[in-house]
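A protein chain is absent from this complex, but the other protein chains hold their places.
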Amino acid sequence: MEIAISIITVLMIIGALYAIHARDLLSAVIACGIVGYGLVICFLLLKAPDLAIVQIVVETITLIIMVAVVLDSSREEKFSKPDGQGYISIITSILLIVVLFYFFKLSVETLDAFGSGSLRMAAPYIEGATDKTGSANLVTGVVFDFRGYDTMGEATVLVTAVLGVLTILRIKGKK
Amino acid sequence: MIVYLLCFILFLVGLYGLITSRNLVKIAISMSIMEFSTFLFFALVGYVNGGIAPIVDPADPVKIYVDPLPQALVLTAIVIGLATTAMMMAVIIRLYRKYGTFDIREIKSLRG
Partner (left out) sequence: MKGMTVIVKKTTQLIAGMVFLYGMYVIVHGHLTPGGGFAGGVIMAGSFILLILAFGSDFMHLTKEESGTTMYENLATLVVIFLAASGLLLGTRIFFLNWFPKGTLGQLVSAGMLPLYNVFVGIEVASSILTIFLALVIFKEEISE
């Protein structure tokens, strides 16, 4: 299990690197799709069918919106030569990578090994959850019953994002 | 432990793209990649060896289940990610109409 997920994650990393370095913006957007659809396979391997259903549809709609934005533009990315301060940038990035990996090492020592699954909050959400919520799908029970405040907050964020899009894109105003 | 490391490297790739790229569409793509790595990390934390998907079968209810809490958190975050990506795209298309380019250096120099 761990090996399969590692292979797919390596593919996702390669896709992400290509998406960042591609000359053509359309191929960059489609290479971003590699990462998204690879995430779908990871969710299926990690026994999360709810997330896989949502992610595969959301990724398709995101690609449609991104392609619609990119298609009627010039699509070319202009590269310019870096200026003279290359050494400072390289030293800074190496220092940043060292610091980030140090904090990663600190934090991953507190986590359990992959698959041992001894989260403190896991047991109360699983044992007796069907008696409390009556829902056979435990994820729906958590989303709408135990963690209802979260869901209401995210619904509010969705409404706010839609209002933002309408505010930005409206040209003529209402008649 | 190697999957956590790969997930962190995916996050770092997104961060690298966010810092170095000068193109607005690529900045949006990099933020999407960082989001994806976060979702993957949440799903990895909740996995249990030999567990099945958290759907209770009323006939046979005693089994090992995967932790449903991280899945519930990620489920809403994915849809929010779609909305925020669309909002970023709206800002980008509006900037392109005004300045005729995606490059943030040119936008900065055009602003007199």
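When the chains are written out, they are named A and B in that same order, and each has its own residue count from 1.
In this section, a residue touches a chain if its C-beta (ideal position, glycine included) is under 8 Å from a C-beta of that chain, and two chains touch if they have at least 3 such contacts.
Source: prediction; values computed, not measured.
Asker: Name every displayed chain that the left-out chain is in contact with.
Answerer: Counted over the whole complex, the chain not pictured touches A, B.
Asker: I'm checking contacts with the chain that's been left out. Which of B:34, B:55, B:91 or B:104 qualifies?
Answerer: B:55
Asker: Just to verify: which one of A:6, A:27 or A:151 makes contact with the chain not shown?
Answerer: Of the candidates A:6, A:27 or A:151, A:151 is in touch with the missing chain.
Asker: Since one chain has been left out of the picture, which residues of subunit B touch it in the full complex?
Answerer: Given the touch definition above, subunit B has residues 53, 55-56, 58, 75-76, 78-79, 82-83, 86, 89-90, 93, 97 touching the missing chain.
Asker: Write the list of subunit A residues that the hidden chain touches.
Answerer: Against the missing chain, subunit A presents residues 49-50, 53-54, 57-58, 60-61, 64-65, 68-69, 72, 130, 133-137, 139-141, 143-145, 148-149, 151-152, 155-156, 158-159, 161-162, 165-166, 169-172, 174.
By our rule, only the chains that are shown with their structure count from here on.
Asker: Go ahead and note the Å separation of the Cα centroids belonging to subunit A and subunit B.
Answerer: The mean C-alpha positions of subunit A and subunit B differ by 2 Å.
Asker: Using the touch definition from the top, list the residues of subunit A that touch subunit B in their complex.
Answerer: Interface residues on the subunit A side: 1-2, 5-6, 9-10, 12-13, 16-17, 19-20, 25, 28-29, 32, 35-36, 39, 42-43, 46-51, 54-55, 58, 61-62, 65-66, 69-70, 73-74, 77-78, 80, 97, 100, 104, 108, 111, 113-117, 119, 121-122, 125-126, 130, 136-139, 141-143, 147, 150-151, 154, 157-158, 161-162, 164-165, 168-169.
Asker: Which of the residues in subunit B come into contact with subunit A in the complex?
Answerer: Residues 1-10, 12-14, 16-17, 20-21, 23, 25-26, 28-30, 32-33, 36, 39-40, 43-49, 51-58, 61, 65-69, 71-87, 89-94, 96, 101-103, 105 of subunit B touch subunit A in their complex.
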